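Note that this complex is displayed minus one protein chain, with the remaining chains in position.
Here is chain A:
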């Protein structure tokens, strides 16, 4: 396997944004509550393509019920009226179903893009969108490497729509609707750490059934939606050119240069101004 325990901790440690891991938790001051990112593990070897997740998602979020169904050769996409879709792919190991929705990145590009913090990575793990903060600039859509956020173009008061991992249900102690209603147990909810361990266990115990990679463990700096597949991920429609570093890191250099520019440029300009002034003063009296 390409990822060992140490690497796994390193990734979590780098990208965890203040989350404390088991070992580090002992070093935390007593009394401070420790929260780990919640995540969902999706095992496409178990998925039967029944669309229960789609129907329950539509019901919980008051969206229209899906009218089409997974079909090989047809790429169904999420849009402003559906936040999750199941697609069928013809692969080297037969027909495989894949559920798609927001990946809930550990360091989401949409969240770093958002200038009003409307797109927010909660400390519990889900990436949520807050209507009262959003300007509707759609920079989150530009930045998301998975093309997840969708926009209600035909509304005068549009919303950005995407899977929020049923954040409001999680707050009440309930499971995300898709997880709760999956009859095949293809979806599993838990802390991200537990789920990565579980995914590893499945791969190790049944190496013939799985392609040995957990999509989302490192992609885009790690995501809170983790995928297992029987075949390489490009066969089931995943983008494999996603970088392993987090996307917000790409703007870090620029953002770090801003304070430097703010100090240096005015000083240089003022310096030039003074330098040229003393030269000119001698012969500019005629003005």
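Methods note: a contact is a pair of C-beta atoms (placed from the backbone, for glycine too) under 8 Å apart; a residue touches a chain by one contact, two chains touch by 3 or more; residues count from 1.
By our rule, contacts and distances are computed from a predicted model.
Between the names "ABC transporter permease", "YprB ribonuclease H-like domain-containing protein", "Ni/Fe-hydrogenase cytochrome b subunit" or "Oxalate:formate antiporter", the one given in UniProt for the chain missing from this structure view is "Ni/Fe-hydrogenase cytochrome b subunit".
Across A:134, A:165, A:178 or A:195, the single residue that touches the chain missing here is A:134. Contact with the omitted chain, checked across A:171, A:206 or A:251, is made by A:251. Touch with the chain that is not drawn comes from one residue among A:57, A:109, A:163 or A:214, which is A:109.
In the full complex, chain A contacts the hidden chain through residues 77, 79-80, 109, 112-118, 132-139, 141-143, 145, 147, 150-158, 160, 239, 241-243, 247-248, 250-251, 253-255, 258, 261-262, 265-266, 269-270, 272-273, 276-277, 280, 287.
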